[in-house]
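In this view, the complex is presented without one of its protein chains, the others remaining in place.
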Amino acid sequence: MSYARQMLDTYQRTVNLDPGLLAAAIDAAGDCAQACTADNDADLSEANLADLVRCIRLCLNCTDVCAATAAVLSRPAEFDPDLTRPLLRACVAICISCGNECARHAPHHEHCRVCEQACRRCERACQDLLDALN
Amino acid sequence: MSYARQMLDTYQRTVNLDPGLLAAAIDAAGDCAQACTADNDADLSEANLADLVRCIRLCLNCTDVCAATAAVLSRPAEFDPDLTRPLLRACVAICISCGNECARHAPHHEHCRVCEQACRRCERACQDLLDALN
Amino acid sequence: MSYARQMLDTYQRTVNLDPGLLAAAIDAAGDCAQACTADNDADLSEANLADLVRCIRLCLNCTDVCAATAAVLSRPAEFDPDLTRPLLRACVAICISCGNECARHAPHHEHCRVCEQACRRCERACQDLLDALN
Partner (left out) sequence: MSYARQMLDTYQRTVNLDPGLLAAAIDAAGDCAQACTADNDADLSEANLADLVRCIRLCLNCTDVCAATAAVLSRPAEFDPDLTRPLLRACVAICISCGNECARHAPHHEHCRVCEQACRRCERACQDLLDALN
């Protein structure tokens, strides 16, 4: 069980959110931030670097948005849907863009295939949480 | 002139965004992230700490969202309104909440007064940029 | 297998570092950043908040240093011991302080017990990597 889930289980939660959905989004966003950072570094070593510029830029944005999303979701005590909703939407949007771009390079670069998986998983986990908020 | 504006002026910009508006949002978001971190640390030293818990939590979220916003706006070459719009909305939302909470404590704590100013400035700069995107 | 390890296994690594040690430090630092953010939020809800101020402050520093450490370690292609060594030392130092403080509160607060574990694991993983660098 991840620390995120263990932590949520120690709370006197006042917010009516499923801890499984919340922990899944926290873990997926944290993992996606890491995968995008690593994919970036790997892209920069490839011979077809010029083809990977868009991938690098999307990975950089994805890292920053996923990290902020993981942090805000890790503070459920003062949960505010007016903040969380647009932030999750931003996270879903960049995970879709970044996942699609990584998918284009996945046949040639194993690191893009792994990164695509991390983006898809984060997209789904954030979308599931968004659906639960609405 | 801030580095953000100097940097934007060195670009061959393809995106049709006013560099003054963009630099103002980058600088305001970066400053707000710092002010919220410092306000937080100051709140934790106050005798009326129990009254400041909501302020601390909002400042923590504000730092993370402002930092991500500043970073994404600092990468204008692959500018994507589908990401930038919800992210700016999240940033405006937390700056309003955090600014309002800091305003409650501003009469008693000078650090909350300074932090309120940083939040209000960031809220306006991000809203101006949002208006320009629409 | 974590994304960090999967990613490292897709690289043509030029740096002579054990990928298991590196992935362990990346994962432990990312997890510790999350646990400290969550512990923080939980501390702020406790009745004995005044006793937890030092814990909150150490957790905040621990999150920032662990996140930076995880990010830098996730970019092994341009590995620089002159940067990585002091950064790992900073990470070990804050994980020791934060772990010790969490340990003081662990008997009363389950979230501090979980956070202590995350800090100890990160301390060990970063120390193991430091030892391998020397």
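Per-chain numbering from 1; labels A, B and C assigned in written order.
Heads up, the rule we're going with is that a residue touches a chain if its C-beta (ideal position, glycine included) is under 8 Å from a C-beta of that chain, and two chains touch if they have at least 3 such contacts.
Keep in mind that this is a model prediction, so the values were computed, not measured.
Q: Among C:V72, C:C102 or C:A118, which residue is in contact with the omitted chain in the full complex?
A: Answer from the full complex: C:V72 touches the omitted chain.
Q: Please give every residue of chain A in contact with the chain that is not shown.
A: Its contact residues with the unshown chain are 40-41, 44-45, 49-50, 53, 56-57, 60.
Q: Since one chain isn't shown, list which residues of chain C touch it in the complete complex.
A: Counting only chain C, the missing chain is touched by 54, 57-58, 60-61, 64-65, 67-68, 71-72, 75, 77-78, 80, 82-83, 86-87, 89-90, 93-94, 97.
Q: May I ask you to list the residues on chain B that touch the chain which is not drawn?
A: 2-4, 6-8, 10-12, 26, 30-31, 33-35, 37-42, 44-45, 63, 67, 70-71, 74-78, 109-111, 114-115, 117-118
Quick note on the criterion: only the chains that are shown with their structure count from here on.
Q: Please identify which chain has its centre, taken as the mean of its CA atoms, farthest from the centre of chain C.
A: Farthest from chain C by mean C-alpha position: B.
Q: So the centre of each chain is just the mean of its C-alpha atoms; given that, what is the distance between chain A and chain C in Å?
A: Going by mean C-alpha positions, chain A sits 20 Å from chain C.
Q: Indicate the whole-number Å distance between the mean C-alpha point of chain B and the mean C-alpha point of chain C.
A: Distance between chain centres: 27 Å.
Q: Could you say which residues in chain C touch two or more other chains, in rising order?
A: Where chain C meets two or more other chains at a single residue, that happens at 40-41, 44-45.
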